[in-house]
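This part shows chain A:
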Amino acid sequence: MTAGEWIRTTSVYRSVIRHGVEPTNRNRSLIIFENLFLHVHPVKVREKTLRFTHTFWLGAITTASTIILFVTGILLMFYYHPSVPQAYRDMKELQYVVDNGVFLRNLHRWAAHLMVISAFLHMLRVFYHRAYRPPRQFNWVIGVTLLIITLGLSYTGYLLPWDQLAFWGVSVGTNMVKQAPLIGEKIRFFLLGGNIVSENALLRFYVLHCVVLPVVLIFLLSVHIWRVRKDGGVQGPPEHDPSPEGNSFDSLLPAGREKGLTGGGDSSS
Partner candidate 1 sequence: MKRLLVSALSIVLAAACHRAPRATRAAMSNRPSLYERQIGKQVFQTYCAGCHGDTGQGDGFNAFNLDPHPRDLSDPAFQKKTSDADLADAIRRGGAGVGLSSLMPPWGHTLDARQIDAVVLYIRTLKQDTGAAK
Partner candidate 2 sequence: MSNIHLVESNDPLATPWHVALIRPDQRPSARESEERYVTAFPHLIVREVILFQLVVIALSLTAIFFDAPLESIANPVETPNPAKAPWYFLGLQELLHYFPPVVAGVLLPGLVVIALLVIPYARINLEAGPLWNAEWRWKFAIITSIVAALTILFAAFQCWPVVIPTMLIGSAALASKRGRPRWLWEVTLPEWIMTWFVVVATTLTLIGTFFRGPGWSWVWPWTAVPRA
């Protein structure tokens, strides 16, 4: 008996993992069913959706950036004080004293940029593939909301280093908000906790960046991904009928139904 086999006989292991390791379809299904995180996937997927050009994996890239941002962000929070001038000093401390501090900060910064870009490209991809069509209308709306939240996260995070770039970037941005008729001034005051970008603004942006927006993001992202599956999996390029005059069942049927009928795991959760 190898060590691996022995481990699999222990009661602790069996209390955690309830399926075997043999590559049978049953085990492969159980892996998906029995894992909270994996069960957003169907058990079976159409093979062609795995092709790179089908979706360009843009949603996955955005999600991957999100995961990186969460990990690096939590680590950075251990070293950060949202106060003046300590916030800026903490940037210096990351650079000079904290082990891998520069790497963490760089990773967080570049991942944030990647997330904005990939989310935007994801939106374009979905649009050009007409994947917003029924039944995916609402998921499109959630997606647009997620894009706005992504911009909000990036923007609130922009202030936190409290350097010239941050201060003036945020000053310029919040001055645009001020232009909104009637409520512009009020919104700006509400965002900044005052009439100028000050320590209050730093604290508000910090709370928005580290608590409010991430929680909303997790919530909406879960709904978004869950609905991708509920709506019949990812939708790639619209399928062309070879003859323009002709009509196929595919274009008549809502895309989601089709897979449900042909044995996808739609109704299994």
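We take it that a contact is a pair of C-beta atoms (placed from the backbone, for glycine too) under 8 Å apart; a residue touches a chain by one contact, two chains touch by 3 or more; residues count from 1.
A word on the picks: all candidates are chains of the complex that A comes from, given by their letters.
Here the structure is a predicted model, which means the values were calculated and not measured.
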Looking at the complex, which candidate is in contact with chain A: 1 or 2?
-> 2
Given the complex, residues on chain A that touch candidate 2 span 25, 28-29, 31-32, 38, 41-48, 50, 57, 60-61, 64-65, 67-68, 84-85, 88, 91, 95, 102-103, 105-111, 113-114, 116, 123-124, 127-128, 130, 132-134, 136-138, 140-141, 144, 148, 151, 154-155, 158, 161-169, 171-173, 176-177, 179-181, 184, 196-197, 245-250, 252-253, 257-258, 261-265
